[in-house]
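This report concerns only the one structure given below.
Heads up, one of the protein chains got dropped from this complex, but the rest are sitting where they should.
Order of writing sets the labels: A and B. Residues in every chain begin at 1.
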Amino acid sequence: MTVTPDIAAQVKLTDLFQLGLDAPICLTWELTYACNLSCVHCLSSSGRRDPRELSTAECKAVIDTLERMQVFYVNIGGGEPTVRPDFWELVDYATAHHVGVKFSTNGVKLDAAAAARLAASDYVDVQISLDGATAAVNDAVRGPGSYATALRAMSHLADAGFRGFKVSVVMTRQNIPQLDSFKEIADRYGAQLRLTRLRPSGRGADVWHDLHPLPEQQRVLYDWLVAHGEQVLTGDSFFHLSAYGSALPGLNLCGAGRVVCLIDPVGDVYACPFAIHPEFLAGNVRDAGGFGAVWKTSPLFVSLRTPDTGGVCRSCGFYDSCRGGCMAAKFFTGLPLDGPDPECVQGHGSAALASVSGATPKPSVDHSHRTVPVTIARRRPPSKDCDENPLAGFTA
Amino acid sequence: MSTDGFDIDRPWQVDPRVSVRPEPFGALLYHFGTRRLSFLKNQRVLAVVRSLADHPSARAACAAAGVPDAELPVYARALAVLADSHMISERTV
Partner (left out) sequence: MPEQVEQQVEETEALSTDELLVEEVSIDGMCGVY
């Protein structure tokens, strides 16, 4: 839908964003499915490289498109993006072509030299993943040694003078008691804390029922976020909590397919990184017309950009605050998209979950390592993609 | 005219770290340093912002863009907001 100048004067920013823009504002770009870790909740089920991943040249062509469309920045992730041999080349290419970069990393390759290089660039931001303020809590989710790796990367960044890098935490039942400790860690390294929501996506579907915050913990989290205001980032991932009271900082709306999307390692374009499933697949950058055509014309994105009626949530007084919550959270817990979020703070979600019967939707791709040490039983067999070692040539 | 410290009679420019993206409804401005996004709600305020560097004052830029006198306070307020978030900065010359 094209918004004319007459309409714009009357609408708010949030209304305009819900109708979609001609180009994303920013987007997530998963560069590889390869990863040295096997986090139990990995939203992209990463571990093993996919043999069909975009080549360096194909990646540069995507960057050229993003530059043309004036996408402001890309959030590069994976898997672990730094294990791609062309990682730095692509970061430099993006910033040279007016596309800002923030990359998400577990820190494995963020040594002193890398930190110095990053501190010297104005257009590259770093986000270190950490899911526990102590090794015990963190490593239970991310694997042995991952806490140490993350903190080592943080101290390299701090030593190199990189202030304001991000420490990004996925909030779980086990780490909500550590909120103040996370803040202390971020402050210690001169970083900014970022808290995000656990979604039942990827391997997250396997562990969601055990890891997602309890209702009373959601209240604790909401109050803590309100108390910390704009000091703590959330990626707008807790807008479903706005139904508790005043809205949290941010747009408080789902940007999937409207102002943001995901490009995955094989060039598939999804509505968002938490929705890697054929239901939310818009196209592929290798299609005729490339990413631009997918963004502008894919039927999935066009349908996401029609105004939301709210479905059964319309009758709830809090709908204007929570907007019905997260599409991906509903989808992967088997709930209808026009109903409550599974973690609806009014309790409508848990009521709806009780009547979900049969199998829930499964992710369409699984690049998990075949020898994942698990304490929770796997629901599905690994994919049949060939077993490329993601760490070939890498020495710690 | 001054709005919250914004002086409309000084020379201004779009900050070099800002990307201006025209839209059908106006424009989006993204500041690579502050990581903030500003949303301009009509074509005229976009025209003013883009032309700031070409004029000896923000007032002159508004006049050149056809801002009616009666609406000048509205545009001054918009520019003050942009100055406050570092989207526009004073020129030294």
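General remarks:
In this text, a residue touches a chain if its C-beta (ideal position, glycine included) is under 8 Å from a C-beta of that chain, and two chains touch if they have at least 3 such contacts.
If you're wondering where the values come from, they're calculated on a predicted model, not measured in any experiment.
Of A:G204, A:P273, A:G324 or A:P363, it is A:P273 that touches the chain left out of the display.
Shown as candidates are A:L157, A:A186, A:C261 or A:V294; the residue that touches the absent chain is A:C261. From the options A:E279, A:D320 or A:D338, the residue with contact to the unseen chain in the full assembly is A:D320. Although one chain is hidden here, its contacts on subunit B can still be listed: residues 30, 35-42, 45, 73-75, 77-78, 81-82, 85.
As for the chain not pictured, it touches subunit A at residues 9, 12-13, 17, 25-28, 72-73, 75, 77, 104, 127, 168, 194, 196, 230, 233-237, 239, 249-251, 253-256, 259-262, 271-274, 317-318, 320-321, 326.
Following the convention adopted for this analysis, only the chains that are shown with their structure count from here on.
On the subunit B side of its complex with subunit A, the touching residues are 17, 19, 21, 23-26, 28, 30, 32-33, 35, 37, 39, 41-43. Those residues of subunit A that touch subunit B in the shared complex are 2-5, 7-9, 13, 16, 21-23, 25, 70, 72-73, 98, 100, 122-123, 125.
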